[in-house]
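Apart from one protein chain that is not included, each protein chain of the complex appears where it belongs.
So, chain A:
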Amino acid sequence: MAIEKILKDDASEEKGERARMASFVGAIAITDLVKTTLGPKGMDKILQSTGRGNEVTVTNDGATILKSLHIDNPAAKVLIDISKVQDDEVGDGTTSVVVLAGELLREAEKLVAAKIHPMTIISGYRMAAECARNALLQRVVDNKENAEKFKSDLMKIAMTTLSSKILSQDKEHFAQLAVDAVMRLKGSTNLEAIQIIKKPGGSLKDSFLDEGFILDKKIGLGQPKRIENAKILVANTAMDTDKVKIYGARVRVDSMSKVAEIEGAEKEKMREKVKKILGHGINCFVNRQLIYNFPEELFADAGILAIEHADFDGIERLALVTGGEIASTFDNPESVKLGHCKLIEEIMIGEDKLIHFSGVEMGQACTIVLRGASHHVLDEAERSLHDALCVLSQTVNDTRVLLGGGWPEMVMAKEVDELARKTPGKKSHAIEAFSRALVAIPTIIADNAGLDSADLVAKLRAEHHKEGCNAGIDVISGSVGDMAELGISEAFKVKQAVLLSATEAAEMILRVDEIITCAPRKREDRM
């Protein structure tokens, strides 16, 4: 008698070896996809969206690539998820984490083929990951005390992060930009305060950091173009038709003259509101919502600069920069905190006019203006800069720093190898495999740079056998070099997150011995 069908019609079920194979294949396919973007000589990908206009994105950022993929393989989804988390949590290392998880699974596949139980592999991996983390902890450098040195550390980290991106040509310039911007935050990780404005035109080198604040808006007609010693009121209030919101009131009249009267009253109300605003003794008024022509005219008459429709983030940032508060009621002018700045003027970048606030009270926020040849370049530049900013802001909180260029992987691999030798039992195979997966990262970096990876990695391994070695791969000259001298550094927090989440993901996929796919939800046929 046939075995009863348990699942629904379109559902599928894969068991044991087949399930494991499906997840290995999926995960490794994803790894191979992003592998070529790793390292300073990594290549970019073109992504074409299926949406309207078939927009094209050119990128080197692992998280961006993976986010745009539509994938059906559940194991691959796990990898995409860890890359997304890495992006949210530390901002960089999104490619590395996927590659490491993929390499761990690739090694695990070999072990499973050699009839080692997945649970044994997992416990080996766990021991290895713990040991690798300790190895890194022993070798971290912490320059928290020494501000001068710490700043140079930040500089190095920024340059290392940027060197794999489109900005690598001007990495010193941008590293300086990023470090300056992050130092202004004074330890907060709120990157909202750093505004990035993209303006096509010019070259990447023309990008600059502005200490003040730039608002991408035009100044209203007939209003002053330049204000010194500005007193700014930042507001979030309706300046169109100020409705009466109470009790669901509405206007219902029976004659034309009444309409005119009420319109008059409304106008009067607006005029009063403007008067109240003027009562604050300001000369600049920034509103989050629309300002209609009528109040705008009133402002112009009073010689006040009125800016409408600044987006909410802009408002928040402006309030942060100028030290004012965001106001919505205007009855108590004496107690509302106004913002101050030395000078407001209209400036031109490329062909666009922008409003520039300089000499602001609190220097926490700042603006980076990116210039570049095309939108694609600018988008990618923004992503790269964002990565650098994220890493830097995290490093300011956790000041531990490591060398880069494959050095941490080699250090970990060496310690893990030691552990493998000491561990009895089948676990030692898994630990050895972990170290092989770690070494795969410098190998891929070298491969992507078109170097002889086998030779280089062997040399590197030999170098690392000495105590206190700083050797890593110098991609520029194509040889093994001293990373400390070359000034290639990475943040400890990034490396640790890569190591831990990659191990966690690999473990998760390894534990699976059955995949059940439910029948896809039936969509309404829209045809």
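Side notes on the structure shown:
The working rule: a contact is a pair of C-beta atoms (placed from the backbone, for glycine too) under 8 Å apart; a residue touches a chain by one contact, two chains touch by 3 or more; residues count from 1.
As a convention for this text, contacts and distances are computed from a predicted model.
A single chain of the complex does not appear, and UniProt lists its protein name as "T-complex protein 1 subunit epsilon", one of "Protein EDS1", "Leukemia inhibitory factor receptor", "Dihydropyrimidinase like 3" or "T-complex protein 1 subunit epsilon". Listed residues A:L69, A:V253 or A:A458: the one in touch with the omitted chain is A:V253. Of A:I262, A:L290, A:A454 or A:I476, it is A:I262 that touches the chain left out of the display.
Taking the complete complex into account, A:S328 is the one of A:N134, A:S203, A:S328 or A:S374 that touches the chain left out. Touching the chain that is not shown, out of A:S168, A:T237 or A:S428: A:T237 (per the contact rule at the top). By the touch criterion stated above, the residues of chain A touching the omitted chain are 1, 3-9, 11, 13, 19, 23, 72, 74-75, 77-78, 81-82, 85, 87-91, 117-119, 126, 189-192, 236-238, 244-254, 258, 261-262, 264-266, 269, 316, 319-320, 325-329, 331-332, 335-336, 390, 393-394, 500-501, 504-505, 507-508, 511-521.
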